[in-house]
Structure formats: C-alpha cells, structure tokens
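Note that one protein chain is taken out, while the other chains of the complex remain in position.
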Amino acid sequence: MSAFITKRLLYTVVILFAASLLIFSLYALTPGDFITGNIKLTPERKAELREIYGLNKPVLERYAIWLKNALHGDLGYSMAQQKPVLTLFNQYIWNSFLLAAVSTFLTWVTAVIIGCVAAYKQYSWFDTLVMVAIFAAMSLPSFFIGLFLIKILAVDWKLLPPGGMIATGSQATGLAYVKEVIHHMTLPVIVMTIMGVGSLARYIRGSMIDVIKQDYIRTARAKGLKERKVLFTHALRNAMLPAITLVGFELPALFGGSLIIEKIFNWPGIGQLYLTSFGLRDYPLLMGFTVLIAILTVIGTLLSDILYRVADPRVRLQ
Amino acid sequence: MSTIGSEITKAGTAGTAPVRSSMWRQAARRLLKNRLAMLGLAVVVFMFAFCFIGPLFSPYTDNKIHLAQMNKPPSPQHWLGTDALGRDVLTRVMQAGRISLTVGLASMVLSVFIGSLLGAIAGYFRGICDQIIMRLADLLLTIPGLPLLFILGALLSDWKVPTEYRMYIVMLMLSLVNWPGLARMVRGEVLSLREREFMQAATVLGLRNRRKLFNHLLPNLVPLIIVIASLNVGGAILSESVLSFFGLGVMPPTPTWGNMIDSANNMIDFQKRPWLWIPPGFSIFATVIAINIFGDGLRDVLDPRPRK
Amino acid sequence: MSDLLEIDRLKVYFDTREGTVKAVDDVSLRVRRGETVCIVGESGCGKSITAMSIMGLVGSNAAAGPFVDGQIRFDGRNLLRLDRNELRTIRGREIAMIFQEPMTSLNPVLPIGEQIMEPLIEHLKLSRKAARARAIELIRKVGISRPEQIAKSYPHELSGGMLQRIMIAIAISCNPKLLIADEPTTALDVTIQAQILDMMRQFKADSNMSILLITHDLGVVAEMADYVVVMYSGKVVEEGEVVELFTNPKHPYTRGLLKSKPVINQRQDELYSIPGQVPNPLELRPSCYFHERCERCMDVCRTREPRLREVGDNGKVACWLYEEAVVHA
Partner (left out) sequence: MPEALLEIRHLKKYFPVKSGFLNRTVGQIKAVDDISLSIRPGETFGLVGESGSGKSTVGRTAIRLTEKTDGEVRFKGIDLYGLNAEELRRLRPKMQLIFQDPYSSLNPRVRIGDAIGEALLDHGLAPKEEIRDRVLDVLAACGLSAYHIDRFPHEFSGGQRQRIGIARALVLNPELIIADEPVSALDVSIQAQIINLFRKLQESRGLTYLFISHDLSVVEHLCSRIGVMYLGSMVETAPRDDLFRNPLHPYTKALLSAVPIPIPKLKRERIVLSGDIPSPANPPSGCKFHTRCPFAVERCKEQAPEFRHVGGERFVACHLV
C-alpha cells in the first residue's frame, strides 16, 4: 500500500510540473498583458512597469522565477487588485466552497436514493420516469437553466433573489447574515445539483443493477434476511464501491468554483474572480488559479485511487 | 457493412439459405422496437431539418436590419418576434442551429477520431507509445477544461481569424480538450479485446497482425466507438454553447444558440424580451436530450455488455 | 417417513420477446424426512428453477415476474401462497440452500464471520457475541482449521473448496429441516468434491436433515441419492429408487445418459451418444419432448404427451413404451 502511494506521489509531482509549465507558457502566449492593456498609463510608465514585473524576460526564466516563489508559497502579486494572490484566493475561495459543498452533498444524496430505487424497481414506470429525468438533467445547458430559473423564480414570481450572496448594501451580521446568505444560495445550489445529479444517478443505477444480479444477493435472500438488509448491507455497499472513485474527482469543483454559475448568479466566488481577472489579463492571478485547479485535480485522482484501495478489501491487501 | 473479409461466404451463397442477417441488421431491428430511442431519433431529425431546411421557407434570411421592426414580441409575421436589430428571431435560431450542430458534430467526430486512433494504438501496441500517449492525455486532463478554452479563445481573437474560419478553430479547440477522455476509454476497450480468447485463437491459427487487427479487433471495436460517439455528441453541442456564452466561440453577427443566449446578459432583454434567449436555449435542450436518448438506445443494441 | 416437501403440478413460465418459455412444466415430486432426493438432468431441463421456486427466488426482479402455478407444500404449508414475510422466515431457518459457484456466492466486501452470523441473528435472535462464537464453532464444524482467523478474512482469500464449506456452515447454522444443494460440487476439483459430499452425508446423518440435490453428474447421484428424479425440457421423465433406476433404467433418455457417461475401469470402445440436441423451448408442441432423439420413437410419441405413471415399486416413467404395456397387460 505505501509503495503504491509513494509511486503515485512521485508521478503526481511530475505531472504537476509539466502542467504548470504548459499553463505558464500558454498564458505567456496570450496576447497583451495587464500593463499594455491599461490605457491610463503613459508608454514610458508602461515600459518601466514591465521591467519591474519582469515581463520582458524570456518565458522560461519567468517560469523559473514563478516556480521558485510558488514553492515558497508566494503565488505572486495580483496586478489588478494590488494584493498577494493567496490572500485574494483566501477571500473568495470559501464562498465558492460553500456553494459547491452544499450542492455536491445534495447531488450525492439525491443520486444515491434515485439510483438505488430506480435500480430496484427496474422496468417499472418509476424507472422510466427517472431515466427520462436523468437524460433531461444531462442535456440542459447549465447557463440556460440558470437564467431560466432566475427569470421565473426571481424575476417573475419574486420568490428568490436573482443573484449575489447578500442583498445589495445590507449590513446584516450574525444569524440574519446567515439567513440572508442561505436565501441567496438556494437558486445556485438548485442549478448545480441538477447539473450533477444526472450522470451520477445514472452511474449508481447501472452499478446497482449489476450488483443486484450477483450471486451473493441471491445468497443473502436465501438466508431469509429482510429485503431492507439485503439491499443496504449487501447490495448498496458493493454498488457504491465504483462510485467512491468519483468522490476524488469532485475535489477540483469543490474549490474551483463554477465559472458559469458564479457569472449568472453574480456570486462572489473564485470563479467570478477568475473571469474578471481574465479580462484584465492579470497573469499572476490567472496562473495561480489554473495551477490550483490542476493541483486539486491531481490530488483528487490520487484520493480516489486511495479511497478505492481502502474500501475494497480485494484490492487493499495487494 | 458486413464484416470485412467475408469473401468466403459471399463467394457462393446462391445455393444456400438466404444470407443470415448480419449483426448490423439484427441490431437495427432491435433498435426499431425501442420506442423511446425512435422518439429521440425523430426529434433529432426534426431539429436538423428545422435548422438546415427551415431557413429556405423563411422570408427573412437576408439578415437585413429593419430598425422599424426592433424588439417586437412574437407576432403572426415574426413567430418568435424580432431582436434589437429588427431581425426575425425564428430565422436566426434556425441559422444559429446550423452552426451549433455542425460545430458540435464536427468537433465530436474529430475528437472521437483522434481519441480512437491514439487509444487503439496505445492499447494494441502498448510499450512506449502507450506511455507517451497516455501521459500526454493525463497532462491535458490535469488542466481544467474551461480555463484552457479561455486561453485558446483569447489566442483565437489575437490571430484576427476571419469570422467564417473561426467556427473551424472552435471545433479544433473542443476536440483538443475532449480527445484524452475518449482515448482512455478506447484504450481500455482495446486492452480487454486483446486478451479475449478469440484473439488468442487468431494467434494459434497463425494469422498475420494485419488480419488480426482489421478482421477481428476492429469489427468488435467499431460498435463501441459508435456508442461512445453518440453519447458524446450531446456533450460537444453543450460545450460549444458554453463557449459561445462566454463570447469565446463563434462571435456575433454569426448566430449560434450559445451567443444568442448571451444576449440575455443585458437586463432589459433578460427580463422583458425572453423570446430572444429562451428559444435558442430550448433548442439546445431538445436536440441534446434527443441525441442522448437515441444514443442510449444505440448502446443497448450495439454494446454486448448488457446495461439495462 | 412422512413427506417433508411435496411439489404438486408446479408450472413456471417466462414471457420473453420471442414467446413463452415453459421452464418448469407440470412437475411433481416429494422429499421425505431424512431422505436425499436427487434431481438429475442436463442444462436447461428446469432442475435449478424447480429448486429456486421452493425458496421463492425465481427471477425476483426480472422484467415481468414468471407465471407460477401449482403447489409447493412444506410441512403442510403451501409456500406459493405465503406472503413475503412468512416465506422469508422459512428461508434460511427451515429450508437452506447452497449454490454452484462458491467463489461468487459470498459478499466480497464483508468478512466471512459476519456472513455466517447474519442468519443466526435474524432467525435465532442471538446477540452479536453469541452469534460470533457460534459462527466460529460452525467454521470448525465444517472442517476448517484456524476458524478465528478465517472468520476475519474475506472471501477472495479462500479457495473454492473452503468457500463451499463456509456456504454449508451458513446453511446448517439454524439446523434447517431441508437443505437444497444446486450443483454444489460441479465447480470443485474431484478430491475436494469427495470431501464436500462426505461432509454433506455426515450432517444429514447427524441431524436427520433431508437433502434435495440438483446435479448433472450421474456419479454424484449414485453416491448421494436415495431417490432419483430425471428431468428433460422442463418435465419429469422418470423417477425411482436409486438402485432400481441405475440397474434397470426405463426411459430411453435415462438409459441413453447412463450409457454415454464414460466410467473408470469399464472402458467401451465406442461410446454410446444420444443424437441431436435439446429442443428449443420456444418450439415445443404437444408430444414427448424427447421424441426427436429417441431410438424407439413411435408415431404417438410425436403427437401426444405421455403421462407420468407408476411402474415397478415406487418408480414412475413418462413414456409411451410403458403406456402400451399397461394397456395390453
């Protein structure tokens, strides 16, 4: 087991180096940068600033500098916000995390319930209904369903706020603040859950259907166990095994924020931060964000491998 | 398409019983029985006709600007009303569909082609090329999709690509992001097919590599690739619309479903003129759900491993 | 010896796209207390489905549940009429079952001990501690050394032979009156098979438990059975005491089976083989289903279905050859 982890960690580090180098050079290729784009500055001032920020140096050298700083935990200085990138991240990332964590939890709970019941009642009307609903959820463009729900629920029926995390200009604190955030959070969470539940429910349903056909389920029934016990202790536990590997893949989405949702709902998360800074070509921040997601993706993959090895005794012992 | 190399059975089938239905005809017959899949196919066909043949019947295909007709709600002349430049929304949705479907389909075909080719090579020959291809795929999969598309979009606008070519570049971008996932799937299939006993039997018979690949491996791989493709078309159309929504894909004035919905970003259109952005959104939804349902039916018929 | 189990005119039909498959077509048989009855037949003859219907495990979530008719009386109660809960309390408690593939019959992610304790807790209401102790005792009883360690290990760590012993431990955990064994040793090596069959005979002798053994191996039937039922295409074609049936087989199919099985130290030059193959269940018409492969096929065999009738002492056969004898006699 430990040999497996060390080998994978080494591989992860290599991939991260390659990814960060690729991302850095891609960003270097993108035209213009914060300074040239900024009309307020005179040409001399621009040249001077470019010198300070070392934008004239060759790409590899800039990457080396960035990397040295990054390894020391300094992701550079956001030109647009005049703040270290990390503090900026710290400010916005938790808003994204809040949204993503709640919706991921809801997605998994709904998907497991729907998936299991649909698998158990296979060929029933409920199963067909669920399948059509799953297809619908998988076929909806996320930004469209977001706008659509805002139009109906927020604009027409005025049930929920159209966007933002708190009512504009509200000074609410403590419990009132929390209630207000929850009120604002409802719509984006609904949309994110709809986005996630489709494919997950289908995956769990498929896995559950395969497991229910297995011999050991027949043995469990032959032992005279209650159907509930057969389903939960025997079927679900085996059906969830392959699903566990998906948990790791949720990691990037948990922290990375959804660019689409945060744009439509004007949610002050890290995704929205990325969008605005992309317009301004604020490289240090863009680089920091993209590499952060890359790190989370790779750690996520490692996490799911480890989770699977821990969960499945057949693999654990190798 | 009966299996390649059936020269023996074709040589003289006159005297024997009628040629037994090939796997493809049997699959087709089973597919026809699946009502849901047929409904899906019908909607897909309708959407294609709507987008490619529809504009021929519409009097407003000149895209001329009629300032007098600006922002009119749906009316007998303009079933879906008009936009800020007085153009007929229904016609634009049709024209936009043409672009979105072409880009979606083309980028899917491209990424399935690249993915299957590289996946098959990695799976069949293994060794170094397997390592190179798979490590490259891992690398691309590490970089988050949307930011990567953002960068590519920005590069696009920098090279001042004329609008009509922009569509093809968008296709390239989408397939660049999609092919690694497909390559991995195809590689997995090839690895499992290689170990199947009938491939060992082919070795025992002393068949040449060429014949093992084309007569035995490929006929089993092709149906799986078709299934993977059909399940990815929907995704490709969705990602094109996301790109356009962020103003990175095909830029106005060329209409796509994505950039028509983007118009909802200004407050008044969004609240007062839903006929501008709801129809394109609904068109995406109808097309993609139809493709997914049909794809699912196709998979049940083609993929030997029982799913349902 | 009163009847413990009586199956009366059991029918199990499956509706498929191509038509109705009569998997079990009007089968009757009985098992007396302390008796081992063997159902023998080739694949697709319906022997497994007959066994599974006793436990109510036939196609529990198939597209359309099978059409089931007839009676299965166990200890006087008709199992087919019981509601789910009543039937469930009998399963594992009074009727236990073991299956052909031990490697896949146990939950791969649950320790062995847990899987033995489940019926003890469910039916005998034992506490977890008492159930664990009983489970370890059961593992020792089925001849496995280091039971404590085995109880903590997982199915993939054990061999086929050991897993089948665990299945038997689970089956006998609540001292059932009837043990149904569906091809219990088919997947095992012959030396392991000998051990398992020995053990089954041992437990039957100790607790006067009846055994319904499903198999296609005539050697196993000869070793284990007191009474034999031969099935073909969903019907019973012959049944009788084991010695009588092996020494004086009546139905041409039984005779054909006995002659086509090579026997050690009884080498024949040319092995007798029943020509053709089992008829397609969708194309069955009223007739003796074996007529196409039968050497002594008469016209009546092609059109009318023979009735299962008494013949000799305690034997039955469904074949027109014997119908005539009764008519002329």
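For clarity, chains are labelled A, B and C in written order, and residue numbers in each chain start from 1.
Convention: a contact is a pair of C-beta atoms (placed from the backbone, for glycine too) under 8 Å apart; a residue touches a chain by one contact, two chains touch by 3 or more.
What you see is a predicted model, and the numbers here were worked out from it, not measured in a lab.
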item: Among the chains presented, those that the missing one touches; value: A, B, C
item: Among B:F46, B:F125, B:Y165 or B:F198, the residue in touch with the chain that has been omitted; value: B:F198
item: Contact partner of the left-out chain, one of C:G70, C:P108, C:G219 or C:G312; value: C:G219
item: Option touching the unshown chain, where B:M23, B:I169 or B:A286 are the choices; value: B:M23
item: Subunit C, residues in touch with the chain not shown (by the definition above); value: 42-43, 159-162, 189-195, 197-198, 216-223, 225, 242-243, 246-247, 256-258, 260-265, 267-268, 270-275, 277-278, 293
item: Absent-chain interface as seen on subunit A, which is shown; value: 3, 6-7, 318
item: Interface residues of subunit B (partner: the chain not displayed); value: 3, 5-9, 11-13, 16-17, 19-20, 22-23, 196-198, 200-208, 211, 215-216, 219-220, 304
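Operating definition for what follows: only the chains that are shown with their structure count from here on.
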item: Dominant chain pairing [most C-beta pairs in contact]; value: A-B
item: Centre-of-Cα separation between subunit C and subunit B, whole angstrom; value: 52
item: Length of the line joining the C-alpha centres of subunit A and subunit B, rounded to whole Å; value: 25
item: Subunit A, residues touching no fewer than two other chains; value: 122
item: Subunit B-facing residues of subunit A, complex; value: 15-16, 18-19, 22-23, 26-27, 29-32, 122, 128, 131-132, 135-136, 138-144, 147-148, 151, 155, 206, 209, 252, 256, 259-260, 263, 274, 278, 286, 289-290, 293-294, 297-298
item: Interfacial residue positions of subunit C with respect to subunit A in the complex; value: 55, 57, 60-61, 63-64, 84, 88-93, 96-97, 99, 101, 104-110, 118-119, 122-123, 154, 156-157, 167, 170
item: Complex contacts: residues of subunit A adjacent to subunit C; value: 120, 122-123, 212, 214-216, 218-227, 229, 233-234, 237-238, 241, 311-314, 317
